[in-house]
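As you look at this complex, bear in mind that one protein chain is not there, while each of the others sits in place.
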Amino acid sequence: MFQFIFRRLSLVIPTFIGITLLTFTLIRLIPGDPIEVMAGERGVSAERHAELSAQLGFDKPLYVQYFHYVTGVLQGDLGNSLITREPVMKEFLTLFPATIELALCAAIFAILIGLPAGILAAVKRGTVIDHSVMTFSLTGYSMPIFWWALLLMLVFSVNLGWTPVSGRIDVVYWIEDVTGFMLIDSLLSDEAGAFSSAVAHLILPSIVLGTIPMAVIARMTRSSMLEVLSEDYIRTARAKGIAPWRVIVIHALRNALIPVITVIGLQVGILLSGAILTETVFAWPGIGKWLIESIGRRDYPVVQGGILIVACIIIVVNLLVDITYGIVNPRIRHSR
Amino acid sequence: MKTGLAKITLALMAAGAISTSAHAATTLVYCSEGSPEGFNPAFYTAGTTFDATSKNMFNRLVEFKLGTTETEPGLAESYEVSSDGLEYTFHLRKGVKFHTSKDFTPTRDFNADDVIFTFDRQGNKDNPYHAVSGGSYEYFTGMGMDTLIKEMVKVDDYTVKFILTKPEAPFIANLAMDFASIFSKEQADFYMKKGTPEKLDIDPVATGPFQKVQYQKDSLIRYTAFEDYWKGKAQIDRLVFSITPDASVRYAKLKAGECDVMPYPNPADLKQMEADPNINLMSQEGLNVGYLAFNTQKEPFTDVRVRQALSLATDKSAIIDAVFQGAGKSAKNPIPPTMWSYNNNVVDYPYDPVKAKKLLAEAGYPDGFSTNIWAMPVQRPYNPNARRMAEIMQEDWSKIGVKAEIVSYEWGEYLNRSKNGEHDTVLLGWTGDNGDPDNFLYVLLGCDAVGGANRAQWCNEEFNNLLLKAKQTSDKAERTKEYEEAQVVFKREAPWITVAHSVVYEPIRKEVKGYKIDPLGGHYFYNVSK
Partner (left out) sequence: MTTSTKTSTTDIPLTAPAPMTPLQEFWHYFSSNKGAVAGLVVILIICFMAVFANFVAPHSPSDQYRDALLLPPAWLEGGNWSYVLGTDDVGRDILSRLIYGSRLSIAVGIVAVTASLVMGILLGLIAGYFKGIIDTAIMRIVDIMLAMPSLLLAIAIVAILGPSIVNAALAISIVSLPHYVRLTRAATMAEMSRDYVTSSKVIGAGPLRLMFICILPNCLAPLIVQATLGFSSAILDMAALGFLGLGAQPPTPEWGSMLADALQFVQRAWWVVTFPGLMILITVLAFNLMGDGLRDALDPKLKQ
């Protein structure tokens, strides 16, 4: 077992180095000079330009810059943003809770709808229910989510006025930043109505971001359930006269869930990609929007550091999924 | 929003607040277009940052009178200029209090030390604060203050003397700019002693009408009205910047009552805003100019007749309609009409392709020539759609045989390459910093700016001498005369096609009273009530 985990971990290190190299190169390949962007129409003189690039360390050869960057990373220092001049890590930590909150709510939405829908479709295989669940989930899977976001916002916020347009909480509530998670912070504050306002602000973005994972989960649950339901032990259980819902919930579901959990784990990357679009439409102050804007402003340290952290999160989650899977399914452990 | 307010009112009533003067805390929500880059205005050049900092949190020695580009006393009650124009003596206001932040409580009022600290930090490389937080002061160096200020002398606690290296009339206007916002030296020393000097730039205390309470990046900034503000407390109790980058989302929030004031509406939404009974659509001519600069050091634009011909061949009214959707005014001078010394007697080049063709033939190009038009990749108030503007010009010029290719680069590249004069003609513009004509004419067209902001690479002795003369006297009437003359020279020489001055629109909710549009593009909330 430890050998398996160790082997997995050893694969991560070259990946990690590769990512630092890739992000470092990518952002420098993008044409455009951060100093000129900062100065705007006024422009800076040639001497001032040289002075600034010396200050930011851009005058050194690339391999030296890379070396500085990597040694910094190893010490947990991702550098400072060129624009706000604050540490990249600090900015990340202030924005990340917003993304996590949104992603978690989206995941919960996806699981709450996707899982029962998938089970229902499997149990009622071939019926109208099955077909409509499958149609809906495939539609969800095909959804251009930025458009979906606009549509929902147009209908529910602008026309019906049921949900707020954008942001994380109504501005009349003055919430202290304790955990960064608005749901928790609004509960901690003693302002009445703050929590429900935070919830209301989360509804549309969560639905939008959760749509594709929901579809994936529903489809996966269905096929996994179908496979389990045809196994002998289920037939035996049925033959023994156990109530049908007991068979489904206690016997079948437990086994069917293993691949589903894997799939949920693998949605993290998709959630983060989707967060870029969702955050852009709903003006959600998370890391997706932050990264996009930083690419536009050529904020090298932010782009390098931000992508690195995001990639690390995905690697870690994939690793955890792998290891869990290895524990659950010993066959995987010994292959390769 | 409304229900929230109602709840607060109800709560107050339930608590038995009988006193008639008691009122619910009024909150004004401003849907800003982006996050501020930081909270020290001296580091930055973006209006978004200034709105969140200098305009509402800070004061300066002199300030712009709201709604105009003229200066009025700020933290300095008065000032005197020596006859040679080299010494400026400021008499400071007494009893001005600084804000209190979570970890710093000021023990003294504002005085001369704060003034000297503010400028010394930016100009003096030996100041312990100079290199803190990156240490680049774009405006301070950009306005040439580092070479201009020779010395600052503290005469007494409430008198400061600035000694300049040369007479510079726009100096006072410069001091009203955002980078000159006054910081507290006491706070700076406090953080320096604690070993965390960079905190000064994150949580500065200032003397302005609002103090920052909380900033959530990309989400919102909260301020409360400063009780001890020297001009008296603001009429609203709380001010919130709700950061909303998308203009149509801002409008949706304005309609829903989630914000009270929004900047930069979509031109497409203006008609609907005008018709909305809950919205008051305010507008004012902006202090900006959008232009096309000819590269006057490159053939054939070295010939003034070619420049004049292309000016004659460009149909500005089509541009105003298509690019500005009516929210712009055709420009004839490089400075906007709201600025003092604007010369209304200048006659613009009319749209006259026939005459243009003749001039071109005289210059030796009867069949026209091939050239390029650089179109900016970004949207700016002075040019909301450079690409479309370029397309219209391309079409107009083709009528006199000039074939223009439209070129665009990434914004940083664009600025850099045009600075180096790689273009034939380039679209760009300018938004005024301080309301002084020098800030347009000398910055954009002076000989010193060739290879920099002078994209026409144009150095005309007659024009430049007029500007230099105007810089050296502080007599406004005399300066006006010189600037007016300079505009005539400019028009005759035609280094630019002056395209348009845009109109600034600001929709606000009907409940908001006392809001004024700042011609310099800022957003002030001190005078606002609700």
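Going in written order, the chains are labelled A and B, and every chain counts its residues from 1.
The criterion applied here is as follows: contacts are C-beta pairs under 8 Å (C-beta built on N, C-alpha and C of every residue); 3 or more make two chains touch, one makes a residue touch a chain.
On a predicted model such as this, the values are computed, not experimentally measured, just so you know.
K.L.:
Out of A:Ala98, A:Val133 or A:Val158, which touches the unshown chain?
P.N.:
That would be A:Val158, which touches the missing chain.
K.L.:
One chain is left out of this view; which of A:Phe6, A:Trp147, A:Trp162 or A:Tyr233 touches it in the full complex?
P.N.:
A:Trp147
K.L.:
Of A:Ile30, A:Ala54 or A:Val249, which one is in contact with the hidden chain?
P.N.:
Checking the options A:Ile30, A:Ala54 or A:Val249, the one contacting the hidden chain is A:Ile30.
K.L.:
Give me the subunit A residues in contact with the hidden chain, please.
P.N.:
The list for subunit A reads 11, 14-15, 18-19, 22, 26-27, 29-31, 134-135, 138-139, 141-144, 146-148, 150-151, 154, 158, 269, 272-273, 276-277, 280, 291-292, 295, 303, 307, 310-312, 314-315, 318.
K.L.:
Which parts of subunit B face the unshown chain closely enough to count as touching?
P.N.:
246-248, 251-252, 255, 266, 268-269, 272, 387, 410
As a convention for this text, only the chains that are shown with their structure count from here on.
K.L.:
Taking the touch rule as given, give the residues of subunit A at its contact with subunit B in the complex, in rising order.
P.N.:
31-46, 48, 52, 55, 80, 83-86, 91, 94-95, 98, 153, 157-158, 161, 164-168, 170-174, 176-177, 192-193, 197, 281, 283, 285-286, 289-290, 298
K.L.:
Please output the residues of subunit B touching subunit A within their complex, sorted ascending.
P.N.:
Answer in residue numbers: 1, 4-5, 7-8, 27, 29, 37-38, 43, 45-46, 133-136, 138, 141-142, 198, 201-202, 213-214, 216-220, 222, 238, 240, 242-246, 249, 252-253, 255-256, 258, 409-413, 415-416, 419, 428-431, 443, 451-453.
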